[in-house]
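Working notes for the structure below.
With one protein chain removed, the remaining protein chains of the complex are shown where they sit.
Right after this comes chain A.
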Amino acid sequence: MKLIAPRVKPMPIDATGSIVDLRAVNQQKVLTVTNPVNAAGYLAMKQKTTARLGLGRIGTRYTTRSVLRLRADHAAAKDAVWTDVSADFIHKMGWLALQSTCKTETEYLTRPDHGRIVAPTELDQLKPAFPTPPRVLLAVGDGLSSSAIEANAAEVIPAIKQGLALSQIQIGTIPFIRFARVAVEDYLGEATQADVVCLLIGERPGLATAKSMSAYIVYRPIIGMPEARRTVVSNIHPNGVPAVEAGAYIAGVIKEMLAKQVSGIALKAVE
């Protein structure tokens, strides 16, 4: 019997002989359908969505490459949840490191309620930095994606500070809360009596990006308040809104809140 050797295209390798990271390829620019009638049109369509269009198939199945890519993206999403923002990064940014009442990553994932609380002992570390109530408290939380914080915070924060400085608003100490859910900002607000609290937090990672960050901004937050009082700016990531422009926009939102003394749905209503 004559065996036919499988026709397998070798994986691309770099100078050191290692396989090039699958995720380094922008999948929106690659069409793996064989013999497309209109490749240019298909690619133009792919540019408009992050959905995995035009993967091609082998018989009735996905190609090996597209399955590997899906799993690689899924792995990156899981990594973003399970890794911590590095201590070096927190130190470099000069943040004050705090923690929610969660003790472990598992507790953080299984007990969202614990992730919303900051213990009084932690808050006592923050209070000395604000002997008088600040107009704006800027805070950072890891949320569900630590990579989002490492990818965007260094761009967003200087742009927010610059925008606020134009109105003579200074930002003091920035607390970083490990194992944070959005509502930790209410504890920070009550502890510092800030007029506006803006929490930058990693979003739940998806297959399109694991590096998306949001800003949750509230005028005078109170523990247990309705969620409708939060204003959200989402989708801040390298392929979405550029972080630096988002920072300038967030500064504008904060100033508007200070002027109108409301946030969330109420802020939209007065527009």
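Going forward, a contact is a pair of C-beta atoms (placed from the backbone, for glycine too) under 8 Å apart; a residue touches a chain by one contact, two chains touch by 3 or more; residues count from 1.
Here, contacts and distances are computed from a predicted model.
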UniProt lists the protein of the undisplayed chain, choosing from "Putative translocator", "Reactivating factor for ethanolamine ammonia lyase", "Vitamin K-dependent gamma-carboxylase" or "Sugar ABC transporter ATP-binding protein", as "Reactivating factor for ethanolamine ammonia lyase"
Which of A:A5, A:A87 or A:L166 touches the missing chain? It is A:L166
Residues on chain A facing the left-out chain by the touch rule are 38, 40-41, 44-45, 154-155, 158-159, 162-163, 165-166, 214, 232-235, 240-249, 251-252, 271
